[in-house]
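A quick write-up on the structure given underneath.
Left out: one protein chain. Kept in place: all the others.
After this line comes subunit A, so read on.
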Amino acid sequence: MSEKEIMDRLKSIVKPYAQRQEGLDNFEESTDFINDLEINSANLVDVVLDVEDEFNIEIDNDSMEGMLTVGDAKSIIQNKLKHP
């Protein structure tokens, strides 16, 4: 799966939880889920579950711990797709 496709799918996943349009408009690897997109911390776990469903992967607690930015999520997805 191309990087662009992962990023596009991630963007549609976070959209319903993001409370800051500016963060969505400048959606890039450094985008921080809490600071830039203002996703509620309780909803971060929903993002993790939606990523699991969308990419058909399992995100363990150790990986979830470090999923603070879009780039973090992208790397986790790429790793899990490579080594399921």
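We adopt the following convention: a contact is a pair of C-beta atoms (placed from the backbone, for glycine too) under 8 Å apart; a residue touches a chain by one contact, two chains touch by 3 or more; residues count from 1.
FYI, contacts and distances are computed from a predicted model.
Chemist: The hidden chain: which UniProt name fits, "Xanthine dehydrogenase family protein subunit M", "4'-phosphopantetheinyl transferase superfamily protein", "Glycolate oxidase" or "Urea ABC transporter permease subunit UrtC"?
Modeler: Going by UniProt, the chain not displayed is called "4'-phosphopantetheinyl transferase superfamily protein".
Chemist: Per the definition of touch given earlier, which of A:A18, A:L37 or A:M64 contacts the omitted chain?
Modeler: Touches the omitted chain: A:M64.
Chemist: Name every residue on subunit A in touch with the hidden partner chain.
Modeler: 34-35, 40-42, 44-46, 48-49, 61, 64-68
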